[in-house]
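Of the protein chains in this complex, one is absent; all others appear in place.
Now for subunit A:
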């Protein structure tokens, strides 16, 4: 399934900036950055739960917020892409 992970992490303190970097890094392990604090991740149920558990450990629930959306298939009908950024489909042929 494709999930959308978005977050707001407070950057007012050094600890907050640290959490922001950690959250981004964790999301990268599961998917790709499509906008500054928006990640698209193709995961299975286990992957989703692992990611969620991991992110909840990092963020500070008083100051930050985290939203995870689940997109319904078929994705080509439910996801539209505009502008200069093009996401990589990790399930399409990967040839560099």
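Throughout what follows, a contact is a pair of C-beta atoms (placed from the backbone, for glycine too) under 8 Å apart; a residue touches a chain by one contact, two chains touch by 3 or more; residues count from 1.
Heads up, the rule we're going with is that contacts and distances are computed from a predicted model.
You can't see one chain of this complex, but its UniProt record names it "CRISPR-associated endonuclease Cas1", from the set "Serine/threonine protein phosphatase PrpC", "CRISPR-associated endonuclease Cas1", "succinate dehydrogenase" or "ABC transmembrane type-1 domain-containing protein".
Note that of A:29, A:65 or A:78, the residue touching the chain absent from this view is A:29. Contacts to the hidden chain, counted on subunit A, fall at residues 25, 28-32, 41-44, 47, 88, 90-96.
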